[in-house]
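The next block holds one structure in the form of structure tokens; read it before the comments.
All protein chains but one are shown at their positions in the complex.
Which chain is which? They are A, B, C, D and E, in the order written, and residues in each are numbered from 1.
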């Protein structure tokens, strides 16, 4: 290619951008058509006066993945939003084993916070970023069936089985389902289910290629008790199983880690714990080798 | 068919039931594959302590129509639920021209009442009746786009256009979409839109065969001002157009009647105002000639 | 639901009907999309001067099942019609082991009676009831292949194999195939096959969910020889196998019972012997718990 | 291509055959995927003791066309077979304007002759020739609707409209529909319709590329009254219209010619009157330029 | 069929042709929808001044097979054309073990001869015969992946694996793929692969029903060394395996025979070595019992 061509600065900067796009090409090619389940935590959304705060960088990352052909499902909870609304409505909140004790008025508050605040906010943000998001609940068409968890906790359930038909239809027609984790029991009762658990079960039912948990920690540490402990960039599922058995995990981590173990046992080839506070954390994980957070693989742990 | 057969009473009663099913057959045959949009008003749901009251007879009617192959879309509002929640949250409500003035905190309350209370309640009731209901919002995939109505009313919109693709996909796969009437403006703002208006616009966009408004009145009267006025069992759209022009309608009726006029002008072949307080009102209209409520047809009015 | 609503008698009766429809709903939901093979016997049709008599109640039941989404195949014989026509044409009829000895002129009479009388009459009656019936024969596209049964019986066959493709295509496009049991041998000879046997083989090939024989007896009795014997309302296939082995059955019952045994062994989950003389016998069986006739299940017999 | 190759006589004969196949190639290519409606007259079938005589050469021609991808529909009558059966059954036959006066017993005889004799015979013969034939009637799924012709003629109809959906489905799945011309009126009455008329209407409804009438005359003559008149090898539809207007046609020809005029007016691009007594008449017409019978084209007549 | 019909000579000859078509019918029926892979050797094309000579009889045979519904894939080499072009370009050619040593300039010549001469010539000839041919290369969409054969031979490969998706798509849409045997290695290098080997691998990947090699010999002889040896008309694959083991084959035959062995081991039910110098050799093999060339079957050899 001969060259006596005048190229000005603006062109040079544009070409730099083109080169970045080119670097991303192999990852784009690899991820097109793959299925990704992202658990988005309510913690990432600072409540404001008129509802949950926004996180447009997350929404744009999801839209970018969608635009290169990744099939993305977002599963979300909304703990802080539920608590805030319960407060406003004068409801008292108790927790048993890390799960909110849920009577009928509390379930109404859960529905209003998840279906009436967080879910539409995520749908709107992703739509604003240019991608066709659709709000769904585990109760739609009975797609996530649950069994009541423990009478002491009230209207709280555990996933029984997931019918992925509706999600597949939406993904096949190019949409991004955003799921609130209200679910149904066999006798028609609506129950609240931990979003980490639903995300894992949905990933397994969809045959997802990757399961990502956006959290507000940097990842998984060698030794949770020890602050100066090393962050694990990659770990086998066996090590996680051991952490649960040895009771090494802080309470909030238990459903997350247990769901990852179940999902990987159920055939999901990899899971990630990413720090949602880092901008573009998902893009960094998918498109670069920057190495944020902890990747969990089904392969057996090497001895420590 | 000869006869010396012992038929006991139980059998006789069963055969009576079979005969009723048989009488319904011509209507079943006629309605299979047809599309029906039902506007369900929040008034029908007496609020209880833990949320809106239930209306299982409505849900079972919808499920019955679904089971004989009718493609049903339910569109709902939730005025009483919004007002009750706004009260609990200490928000003040003002109305301008029959539409709720909606600032940001009120919009949050609208979302919580519609998406977090009424919509999941309807989905659950229809699911309990055995049919696969799916909650949707006008904001999903931007399927109902709105324009802001009037700056004085705040976040309130009018329907701009409806993309029926998502609804068609759900109907094609045998589901019952239940739509809350939050919609999106071109610049991404969520707005509340009158459910009567959305129902009419959705019916038109879907090419629906019938549009039913379940109300808490007996139907349309010859002369609204006169209590002893005759209930109209059938009326042409021209008469409605005249009622609007002559300002004959009570405020709450205006969006309903205007939407019916628009829907019939847009090709929907018939609309019905039914009294939702009569049990099985929809079934009576579809399957019998009992004649409940008022049917509106596109044909020109006969002279009065 | 508040109440100051004037409800007249006509409305009350209409609501009673709506309630019956509602009671049928769970069965409708359960049977939609299921496949049902009904063997209809020629005995039910009293011959008249101009052909077989009519049975519109049967046809309307079939149309009702069709309208709620059941995939129905009707298989019919026509013994009385064949005999009557053979008489008119001056042909002599002999039977060997309950099967008509069939020479070439008799086969012509069989074809004329089944394809020219019974089949078009059933197609017309079901069409009159509003459902799209299509007459087919086992010989169409060679869908039911037979082998010659016994040289002594002439052009009489046994089912060799069934290709369900054409039936599936018709069911998929919403039609009701009505099958006459003329079949083809590998060397192209048309033969007459017992309709009970064809019904069972078709049910198995289609993977039907239920196989119903409409007969002119009340069902299966504990002990056929004893008139006062108890009617069995439910029986395991093992008991039937034993009846055949112990030679307990009357001649006309043998092909019916043998076909049921074969169909249940081949995966059909249930069969029914219903008394076709009871009006709406099929509807009673599908939609009520009135308990007409005998249900045969694959489960092992309970000890008597 | 060099040559010292020993080629024996057997090879030479085989190569002659290969050359014939090659000559047919352009016609094969041209006709693949085209739709052909063939009216087959009952006259071609000499009655025998046990039913209509056979015509395997016709059946094999149809199978050949099918095997090269032509979509073939056969429409047949059966006048001689009806008359013979009516005789055997002791029914008297009267004709009004060339149409059989048909009371209820005669309609039974028509059904038995067409559906029970001619139709299954044609299905079997074509199946024997290796192609998947399926017997259908105009009454199946109400695909040919008729109106009663003339009260004096009784149960005789004229075609009202044809729904080609079922025929298209069968052709799409590679089958050959063989149609008997019993049809249905709007109020559910079965009537007999002239097969020439049905063939033309079916060709028009299917958008057929060619319509062939197999007759027992050599074709259309310049002047029917004059025996030594010239056989027309090609004629415009205008000339036929004139023949009808001038009453130049013998009675039996009228429905044929009128149907051809209607079909060509309805968009069928060509029709043929072929002499069914010539072996392989259809193949000769499709694959060679031997010129048998009379071709009718929509183009205006040249002046005589 | 009565007869006083004047049939002239032209008609008689036409009927003779119709009879030949009829004789071919059973084979047409049998081969419709079957898949056939034909290896066409460059030897059949005598080079001329402006490119390879033509072979329209081959092309017309392929078009005939296509027109009766056979799915045909043509795989070709072009040894003589490559050699001639290499000469014109002044490139020297060396062979190692029967394969052309291929450096970069030679690969360019191979591409130009195969893709620029032989392939477009075959596509044009088949198109002229009326069938939609499409030129493809093993390199298209990486459909034939190869591994480098032997460093001494340079850019020469062996088939690693075949992805038949693109070929199936073309066959499904009624086209005839004509494949040049340039292939790709895992690291993106284009290599030349023996066309016999590609034909066998393609037949196996497609699940072809027959694999034909058009050669310039009469077939396979009992004993290659002995000129007066008997031509084998049918042979089991075991005998071929033995011929390879015993080194009985001439060099040029080795890849052909080895590919046949591999294809039959891989499930192709029959292969043929046909003498391409006999006109219509393929038609003779498919449509007659003239018995040209040698058929190889998977069945074990009978003892010699």
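Keep this in mind: contacts are C-beta pairs under 8 Å (C-beta built on N, C-alpha and C of every residue); 3 or more make two chains touch, one makes a residue touch a chain.
None of these values were measured; they are calculated from a predicted model.
Participant: Wait, the hidden chain, what does it touch out of the ones we have here?
Facilitator: Over the full assembly, the chain not pictured touches A, E.
Participant: Where the complex has a chain not shown, which of A:131, A:220 or A:295 is the residue touching it?
Facilitator: Residue touching the chain left out of view: A:131.
Participant: Looking at A:137, A:153, A:283 or A:296, which residue reaches the missing chain?
Facilitator: Among A:137, A:153, A:283 or A:296, only A:283 touches the chain that is not shown.
Participant: Check the options E:32, E:112 or E:249 and report the residue that touches the missing chain.
Facilitator: Only one of E:32, E:112 or E:249 touches the chain omitted from view, namely E:112.
Participant: Check each of A:63, A:121, A:137 or A:201 against the chain that is not shown and name the one that touches it.
Facilitator: Touches the omitted chain: A:63.
Participant: On subunit A, what residues meet the omitted chain?
Facilitator: These residues of subunit A touch the chain that is not shown: 1-3, 5, 7, 10-11, 14-15, 17-26, 28-29, 32, 44, 46, 55, 60-61, 63-64, 67-69, 129-131, 218, 275, 277-280, 283-284, 287-288, 290, 292.
Participant: I need the residue numbers on subunit E that touch the omitted chain, in ascending order.
Facilitator: 49-51, 85, 88-89, 104-105, 107-108, 111-117, 119-120, 123-124, 127-128, 132-137, 139-142, 165-166, 169, 173, 175, 182, 184, 188, 190
Keep this in mind: only the chains that are shown with their structure count from here on.
Participant: If you list every residue number at the subunit D and subunit E contact, are more than half found on both copies (same) or fewer than half (different)?
Facilitator: Both copies touch with mostly the same residues.
Participant: Quick one: most central chain, C-alpha centroids?
Facilitator: Answer for the innermost chain: C.
Participant: Determine, using the mean of C-alpha atoms as each chain's centre, which chain is farthest from subunit A.
Facilitator: D
Participant: How many Å are there between the centre of subunit A and the centre of subunit D, using C-alpha atoms for each centre?
Facilitator: Here the centre of subunit D sits 67 Å away from the centre of subunit A.
Participant: Using mean CA coordinates as chain centres, what's the subunit C-subunit D distance in Å?
Facilitator: Taking the mean C-alpha position of each chain, the two centres sit 36 Å apart.
Participant: Between subunit A and subunit C, what is the gap in Å from one C-alpha centre to the other?
Facilitator: Subunit A and subunit C have C-alpha centres separated by 54 Å.
Participant: By the document's touch definition, which label belongs to this structure's chain graph: line, ring, star, complete, or other?
Facilitator: line
Participant: All pairs of touching chains?
Facilitator: Inter-chain contacts occur between A-B, B-C, C-D, D-E.
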